[in-house]
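All protein chains of the complex are present and in place, except for one that has been dropped.
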Amino acid sequence: MELNPLFNLDAIPARPEPTGLLYGEDVLSVAQFDRDKIDYIFTRANEMREMVKRVGKFDLIPDKVAACIFYEPSTRTSSSFIAAMQRLGGSVIPITSGVSFSSVSKGETLGDTMRVLEQYADVVVLRHPEVGAAKEAASAASVPVINAGDGPGEHPTQALLDLFTIQDELGQIDGLKIAMLGDLRYGRTVHSLTKLLLQYDVQLRYVSPEVLRLPMNLMNRVIDSGRNVRETYSLADVIRDVDVLYVTRVQKERFSDLSQYEQVKNFYEITPEVMEEAKEKMIVMHPLPRVGEIPESLDSDPRAAYFRQAQNGMYVRMALLAGVLGRA
Amino acid sequence: MELNPLFNLDAIPARPEPTGLLYGEDVLSVAQFDRDKIDYIFTRANEMREMVKRVGKFDLIPDKVAACIFYEPSTRTSSSFIAAMQRLGGSVIPITSGVSFSSVSKGETLGDTMRVLEQYADVVVLRHPEVGAAKEAASAASVPVINAGDGPGEHPTQALLDLFTIQDELGQIDGLKIAMLGDLRYGRTVHSLTKLLLQYDVQLRYVSPEVLRLPMNLMNRVIDSGRNVRETYSLADVIRDVDVLYVTRVQKERFSDLSQYEQVKNFYEITPEVMEEAKEKMIVMHPLPRVGEIPESLDSDPRAAYFRQAQNGMYVRMALLAGVLGRA
Partner (left out) sequence: MELNPLFNLDAIPARPEPTGLLYGEDVLSVAQFDRDKIDYIFTRANEMREMVKRVGKFDLIPDKVAACIFYEPSTRTSSSFIAAMQRLGGSVIPITSGVSFSSVSKGETLGDTMRVLEQYADVVVLRHPEVGAAKEAASAASVPVINAGDGPGEHPTQALLDLFTIQDELGQIDGLKIAMLGDLRYGRTVHSLTKLLLQYDVQLRYVSPEVLRLPMNLMNRVIDSGRNVRETYSLADVIRDVDVLYVTRVQKERFSDLSQYEQVKNFYEITPEVMEEAKEKMIVMHPLPRVGEIPESLDSDPRAAYFRQAQNGMYVRMALLAGVLGRA
């Protein structure tokens, strides 16, 4: 049987050569980003924002497919990655459910799941409950893997969007006084952001109850870096002169003694009254979701940056996706 | 580091100015639609149908992203919205699973979920099990929210597609005799359609067992409207002269006394035999799913309009999505 060909391959223009500082790279850990790379990503994220505001969506990677596989649900992060891909003109295979029941997880290794997904997709975005999963996945996959959080391990895109927000809102990072508040012990975002900030000339303030202090090894890294750093139990100690107040949830479950929880929780609520003491030019950030640390009454305060911070997540992820795919 | 810009922003044409009667509006309740707006939506829905039949898909809102967040599964409604968005050239963030387990619902308010989703998406389609959820969501969101059903509350897009189907199938609404049958007490679609119909010059017939009669307050509204209205237990009373027979499920669970259920259920089955008595030009509607009220043997009857009704849902939703986004 002779068949007419469907396509005239000769008439089809070749795709552009992949390019850029991030091409082919996995995004696994904040440790892989030096200031040059960070500047690069931020420049691109800024351009992404300009374009989204101007045209909503544009065809930078219309030929690319991302597999977004989430072994634990995270509406916020998965929505952000999906929107990022779509606004770049790309497509998404959403695998956000059932993975724990499907044959993929029934005995199949994470490596094999990656080896299969890369047959269909150009990049894999992975959320996984176990530390090190992203690294394991990346070593199996030949396409780029982006770590969208691996348990208590890393969540590098969150840290980058946090840092981008500081730069974007305040015009600089060097020279700032940055306080982190709440659960500094288990708060993955606090740890990652801290690591990134050590590349900058910042002063750091850590505000938490005793049981939720920054882990010792991380605190030692901060100290070794020579940064000006202080710990305190009291928000009042820092509120008057910080440029950034990065708030996290103090989760009841962290306390073995609930009376201890009841004692401290109100110390860490950022009410409009508290904010009266803060500088006029500063920002309040939060990785969200919030559950009481910041009342809705604060939302109209121009210093409340947490929803803009969420939006920045989309732009930073656009920059990363386009970057690792060789188009930014 | 000097970077070449990715985009030449000056060369990018501006997006069209948003326009139209629905631009920026939330779709929360049938109460917000007067006859002018209804006519408007129906005109647009008709055009959407013409285009889908002609070209399948077209780029009316290629730059727009819809977040479809369903806190309870509804394959029919979510599929209809997703297809509507895609046939308009737009993109969808499907959030149809896991939301009850994810951090979004773990303590986060519905308002905050909206405040985050609107950072990524241009419109939110929301299904929620609780009355009033859509209104609450809309008051938090600055992008349009479309209520895709909030529990026993409202389901305005269903009511609009029901009304559109009557208009489309019979060429008019004024002057018709419309019977609703089955569970008139709990049937959300019956309530919403009734409210819309009170804007038209129609005669209404309500056919149900005693325990499933139309709620008193709604019946009083019908009576106050001056419409010709009758209630009856018997389909035989109305079958010969109705133009529209709107059938709903009589669910066993509604009866505390199961023998009562067994007694009535067959009275409300629309068999081909029953249809022999009906007018030649009339339609049978059903919001679906059906489970016995209408046998498959009726499907080939040209008066069986329920699957066309489902299809109309896609066109009406296309009109609404394009409308609230300022493109129709």
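Just so it is clear, A and B label the chains in written order, and each chain counts residues from 1 on its own.
Convention: a contact is a pair of C-beta atoms (placed from the backbone, for glycine too) under 8 Å apart; a residue touches a chain by one contact, two chains touch by 3 or more.
If you're wondering where the values come from, they're calculated on a predicted model, not measured in any experiment.
Listed residues A:Ser74, A:Thr113, A:Asn147 or A:Thr248: the one in touch with the omitted chain is A:Thr113. Checked against the full complex, the candidates A:Leu22, A:Ile41, A:Ala67 or A:Ala310 give a single residue touching the omitted chain, namely A:Ala67.
Residues of chain B that touch the chain left out of the display are 36, 39-40, 43-44, 47, 50-51, 54-58, 60, 73-76, 79-80, 82-83, 86-87, 94, 96-98, 288-291, 296, 299, 307-308, 310-311, 313-314, 328.
Listed for chain A, the residues touching the missing chain in the whole complex are 1, 3, 5-7, 9, 12, 14-15, 62-65, 67, 69, 91, 93-95, 97-99, 101-104, 106-108, 111-113, 115-117, 119-122.
As a convention for this text, only the chains that are shown with their structure count from here on.
Mean C-alpha position of chain A lies 38 Å from that of chain B.
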